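Structure first, then comments.
Every protein chain but one is kept in place in this view of the complex.
So, subunit A:
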Amino acid sequence: MAKVLMKGNEALAEAAIQAGCRHYFGYPITPQNEVTAYMAKRMPEVGGVFLQAESEVSAINMVYGAGGAGARVLITSSSPGISLMQEGISYIAGAEVPCVIANIMRGGPGLGGIQPSQSDYFQATKGGGHGDYKLIVLAPSTIQEMAELVQQAFHIADKYRNPVMILGDGMLGQMMEPVDFDILKKEENKIEEKPWATTGKGTRNKRNIINSLELDPQILEKHNIEIFKKYQKAAKEEVRYEMTNCEEAEIILVAYGTIARVAKNAIEIAKRENIKVGLIRPISLWPFPEEPFKKTKDHVKAYLTIEMSMGQMIEDVKIAVNGQKEVYFYGRVGGMVPEPMAILEEIKKIRGKK
């Protein structure tokens, strides 16, 4: 298959199918409707299940069921829809069921708007639902990377028996770029045996049970500790990031997803004015990459976090920098997107300090 021109939403859907996903549950919401439309057409062609539920609450519980039976299952939505799913996501994490959830973010709070946003960073990386759990969160910045990360997401979900979230914004969902599905790693699409899945007793000597209720506090505490051992392993093995022009940078921008691309434009403009600017682009938002900050905080003057939010990822940047350098913030919200020239202005302001 040669390169194809695809919307981010379509690439997301196709990548899932190529990763062996045959179960999709969802409920329409802009700006991710192309996933639903693509799955409605494509799933019957590959013998899969496409089901539009009566609501997001219902859809996420179908995911719980299908994932529990060992299927590779995908659910997608946008901000308000993801909020509706939080109870189910907590149950799924508690019951240790793998699944992939994609949030193609739009502006909030409340019903908000339909233009791109990154204001669900906290919800995605800090829990979102109740209880002590984490999602592994991956943030693509190109359509090619969308396809690659979706495939990795299924693999990671199975590896840790935990939900994995793809976090993109409306722009990434709506825009088209060439995608080459041939370079995707095929071994990650192999589905391993899931002896824990509720597929009927068969020849096993006891029934498999998937459940998130545990009334004995001693057992529940042990369960929590076991889950966190998985998270410690993920924190070592699933960190992903990209660094651009960081070696000699005076100021380093920190941005993820499409905004990292806007940041790259700002770096180019800054170069014309002989200002050395670098970029740290976290690809895994949880686990958050601390390594690139360790590598750079000795020589850099300051970090500038750029987001389509009022300042959410900046908290993780500050934890990583640990007070050793200044961390500044620039953001636009409500569907507005930071412009490269505005970022350059912020860079100049920081240079002027002290």
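A few remarks follow.
Keep in mind that, in the parts below, a residue touches a chain if its C-beta (ideal position, glycine included) is under 8 Å from a C-beta of that chain, and two chains touch if they have at least 3 such contacts; residues count from 1.
Here, contacts and distances are computed from a predicted model.
For the chain that is left out, the UniProt protein name among "Pyruvate/ketoisovalerate oxidoreductase", "RNA polymerase sigma factor", "CysO-cysteine peptidase" or "ABC transporter permease" is "Pyruvate/ketoisovalerate oxidoreductase". Among A:M171, A:I210, A:I280 or A:L304, the one in contact with the hidden chain is A:M171.
Interface note: of A:L74, A:I92, A:C246 or A:V262, the residue touching the hidden chain in the full complex is A:V262.
Across the interface with the omitted chain, subunit A contributes residues 3, 5, 30-31, 114-115, 142, 170-171, 174-178, 258, 261-262, 264-265, 268, 337, 339-341.
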